[in-house]
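Pasting a structure below so you can have a look.
One protein chain is absent from this view; the other protein chains keep their places.
Which chain is which? They are A and B, in the order written, and residues in each are numbered from 1.
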Amino acid sequence: MAAMLALFFWMMAAVTVVLFLGRVWWLPELASVHGAEIDRQFVLTLAISGLVFLLAQLGLGYLIWRYRARGEGRAVYWHESPKLEFTWTLATAVLFIGVGVQGNRVWANLVSADQGQGAVTIEVTAQQFAWNVRYPGKDGKFGRTDPSRINDSLANYLGVDPNDPAGQDDIVTQNLVAVPVNQPVQLILRTKDVTHSFYVPHLRVKQDAVPGMAIRNHFTATKEGEYEIACAELCGMQHYMMRGRLLVMPRQEFDKWLAQRAAPE
Amino acid sequence: MSSRTFWAAVLRTAAVVTVLAIAFGCGGGEQEKKAAVEEQPAATGAFWEPTGEEGDLTGKVSFQGQPPKFPPISMDADAACAAMHSGRVYPDAVVVNGNGTLKNVFVYVKSGLEGKNMRIRDEPVTLDQKGCIYEPHVVGIQARQNLRIVSSDQTTHNIHPMPKTNREWNISQPPGADPIIQTFSRPEVSIPVKCNQHPWMRAYIHVVNHPFYAVSGEDGSFTLKGLPPGDYEIEAVHEHYGAQVQKVTVPPKGAATADFTYAAGQAYRPSSLEMMPAMALPCCGAR
Partner (left out) sequence: MAEQAVAHHQPAQGFIRKYVFSTDHKVIGVQYYMLALFAVAVGMGLSVLMRIRLAWPEAKWPLMQEWFPTAFAGGPMTPEFYLSMMTMHGTIMIFFVLTTAPLSGFGNYFLPIQIGARDMAFPILNMLSFWVTFVALLVMIAALFATGGAPISGWTAYAPLSAMGEVAGPGLGQGQTLWIISIAIFCVASLLTSLNFLTTTLNLRARGMSLMRMPLTVWAWFTTAMVALLAFPVLLAGGILLLLDRVGGTSFFIPGGLVVSDQLLPHSGGSPLLWQHLFWFFGHPEVYIAIIPAMGITSHILCTFARKPIFAYKAMVAAIFAIGFISFIVWGHHMFMSGMSPFSSMMFSITTLAVGVPSAIKTFNWLATLWGGRIRFTTSMLFALGFVSLFVSGGVTGMLLAQPAVDRWLHDTYFVVAHFHIIMGVAAVFAIFAGTYYWFPKMFGRMMDERQGKIHFWLTLVGVYAIFMPMHYLGAAGTPRRYAQLTEFRFLEGMQPLQVFISLAAFVTITAQVIFIFNLFWSMRRGKKAVENPWESTSLEWTVPSPPPHDNFGAAEPVVAYGPYEYSVPDAEKDYILQTEPAREVRTTT
């Protein structure tokens, strides 16, 4: 029984680690600037915790096998060892706090990074179960909205006030975000109803959209292409298919795309 | 105490727990079961039967002025929807026919049928979802008549009627799923139906407790067939322009007409202005 259990823990640990090392199932390809840091920190911590995991399971298996009851005699009568306890307490404290400090440095970089001038501002307003996307248009200003004007069946998803001149050139799309490549993008996340979370796996973007709040987030996409937007906070029955598309394109194409959308009819 | 009596007692307690839980549960469970085919009639007394004296009511809904302009629907929000259309699609809230008439107006007998117990039709009313648009846009149905919801789309829809006096429900329908059968138990006009997956989708269901209703069509006309002779209030309901009522008399074996006219610019309240009541009692379903 002892050998079997030890063997199981060893095998289980080995298989787990090998599957991670082999990257059989792994993060989707990275397509943003800040994502590199996240991925690095993820891999670093995964390596540390993987090592701890492996050593602990190997150790547990070894002890189980080595100290199985056999023959005559008694177990060691051993109550404590202050030196040993102090050592491993200190070691784990240093390890955990070290990981924490390093993780917080990465986090600080993420949330405080300079967005630079000329960031493209996009407002994303979530609802059950769609992403309403708004560009401010040429004037760089978003038009006034009023919740009492919202009427989805008349295609006024955001309650845009037709009397506000700033809103005349706004561009509204649904489930479709276009951004220029290699340029900072600033998101303003809102929601009409419940809490959602704007999640773009390839860009390592994930941020809740909370009712009553306008939450800012920014990223710079590095690879052209079409990426998927998903919702990462339970928002209701169709949460699993609140799907959007994010198009990363060269600046010129992006401008053309905007112009096309702005053109009446 | 001996372990045996102890264990027997424990088991008995567990059994009581289970039975109570199940009994409690099933009490609520009955309500959940669909009232698909209920016995008729609801009220006491026999059904009303035609006597041969009935007449028809016909009419037309005209429209004056310029219809409002709406921004196009964002069909490209879902590729499966966009694939079903070429070109832009606009909201179907106001559809004016070529002959200057208004489509999608629900016309029904509002009063005058009191005391007559109408048979509920066996055949279901069908609501289709096609190209991420409800077809038809306006649905008339009798209370407790089956509503059959089908989907012709390669995308998941959810059907979410938001009634005021009937029970609210909300059911998903993935592509290839069997039709969903539902009923409404009480008469209620203008129940908005929404798909949350495709927010622009909107239909209106009008539930009445008799078969005398119609929806104005491509030429703006409507017919209520086989009305028993008598005096009636006929109401026309349009989602954007509101309701109008007319009094008509249907003579025995005769015909009557009721024409309605809507004008552009008429005041209306967007549906979102209708605030939900803040107090919603958890019981009873009624709000």
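As a convention for this text, a residue touches a chain if its C-beta (ideal position, glycine included) is under 8 Å from a C-beta of that chain, and two chains touch if they have at least 3 such contacts.
As the structure is a computational prediction, the values presented were derived from the model and not from experiment.
Student: So one chain is hidden, and I want to know which residue out of A:I48, A:A119, A:A166 or A:L258 touches that hidden chain in the complete assembly.
Tutor: Hidden-chain contact among the options goes to A:I48.
Student: Out of B:S172, B:S221 or B:Q244, which is the one that touches the chain we can't see?
Tutor: Only one listed residue reaches the unshown chain, and that is B:S172.
Student: By the contact criterion defined above, which parts of subunit A meet the unshown chain? Give residue numbers in ascending order.
Tutor: 1-2, 5, 8-9, 12, 16, 19-20, 24-28, 37-39, 41-42, 45-46, 48-50, 52-53, 56-57, 59-60, 63-64, 67-70, 73-81, 84-85, 88-89, 92-93, 96-97, 99-101, 103-104, 106-108, 110-112, 127-128, 147-148, 150-153, 159, 192-195, 197, 199, 201-202, 204-208, 210-213, 215, 228, 230-241, 243
Student: For subunit B, which residues touch the unseen chain?
Tutor: Its contact residues with the unshown chain are 1, 3-4, 6-7, 9-14, 16-18, 20-21, 24-29, 31-34, 36, 156, 160, 162, 167-174, 176-180, 192, 194, 196, 271-283, 285.
To be clear about the criterion, only the chains that are shown with their structure count from here on.
Student: Roughly how many whole angstrom separate the Cα centroids of subunit A and subunit B?
Tutor: 42
Student: Flag every residue of subunit B that touches subunit A in the complex, lowest number first.
Tutor: The contact residues of subunit B facing subunit A are 70-74, 76-78, 88, 90-91, 93, 156, 158, 170, 172, 192, 194, 196-202, 270-273.
Student: State the interface residues of subunit A toward subunit B in the complex, per the touch definition above.
Tutor: Residues 127-130, 147-157, 159, 172-176, 236-238, 241, 243-244, 265.
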